[in-house]
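Of the protein chains in this complex, all but one are displayed in their positions.
And then chain A:
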Amino acid sequence: MTPAPMSSVARVRRALTSRAASAAAIVIAIAWTVPTAGLLVSSVRPEERIMTSGWWSVLADPTLTLRNYEEVLFARDGSGQLASYFVNSFAIAVPSMVFVVVLSALTAYALVWLRFPGRDWLFVGVFALQIVPLQMALVPLLRLLSEGATIGGVEVLPAWELRGAFQFTPVWLAHTIFGLPLGIFLMHNFVAQLPRSLIEAARADGAGHGMIFRGIVLPLIAPALVSLALLEFLWVWNDLLVALIFAGGSVEVAPLTVRLAEMAGTRGGEWQRLTAGAFVSMVVPLLVFLSLQRYFARGLLAGSVKG
């Protein structure tokens, strides 16, 4: 490239690392954090204080309590019970994440290294599916699952009568379907960057596709897998819409988000519970993100640099 754009990039870089820019970044970071901090402070204040004064008045009147947490987590039926919804959230998020990651990696490998007719059309089709808003598919998919499908008088798919833990199946299926287009696209780009010579050498040594996938491709795309898993887990954990429609609100299947949305009571009078409830539901994404963030950064970087 010509030197002119380089120097303009360098100028931008200098501008971004100057003292003023750092100060601005700090101000933005603080402004961004203040509402969350306020929520945290509110969650440890007694109910009547939350209702009558702002969280900043804690400085003048430091009365703190863990009652809100106790109420949302373990209280008698009605107000809390978040503990059991916590389990549901895991039961929805973990399998959905595993399905998406496994299927995406397999599909990406097939799209890149298997020769079959219509391969490019398939990739473009998957790519195009990303722009279909999932809201459009909600009702047809729900109808397919609850009524089955009949084409020309022949029952192609029977209606599902799900009991027990299998009540999670529609949510898993929905999240997997909605997560796959992006997952496949991301994984495809990683897998396509692997050096062709590596795969060909393995093939020359007599390795089959299964062997190549497990022995060579998987270890090489591990950072990308982790970042996709992280992305998918956070997405499913924070989802309300899909869960509302495919899981419903019963205590057996509803995740934390659904419970959180109802926790303020029929007329919204008990909103002090939301403060503690929000933090309970935030704990897991925070832990997951903090413990895996180096993979996350590495996975994103790996995509940005042409190998």
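Just so it is clear, a residue touches a chain if its C-beta (ideal position, glycine included) is under 8 Å from a C-beta of that chain, and two chains touch if they have at least 3 such contacts; residues count from 1.
Keep in mind that, in the parts below, contacts and distances are computed from a predicted model.
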Of the candidate names "Carbohydrate ABC transporter substrate-binding protein", "Succinate dehydrogenase subunit C", "Cytochrome c-type biogenesis protein" or "CoA-transferase", which one corresponds to the UniProt protein name of the undepicted chain? "Carbohydrate ABC transporter substrate-binding protein"
Which of these touches the unseen chain: A:22, A:130, A:150 or A:250? A:250
Mind listing the chain A residues that contact the chain we can't see here? 48, 51, 77-79, 87, 90-91, 94-95, 98, 138-139, 142-143, 146-147, 164-165, 168, 219, 222-223, 244-245, 248-250, 252, 258, 261-270
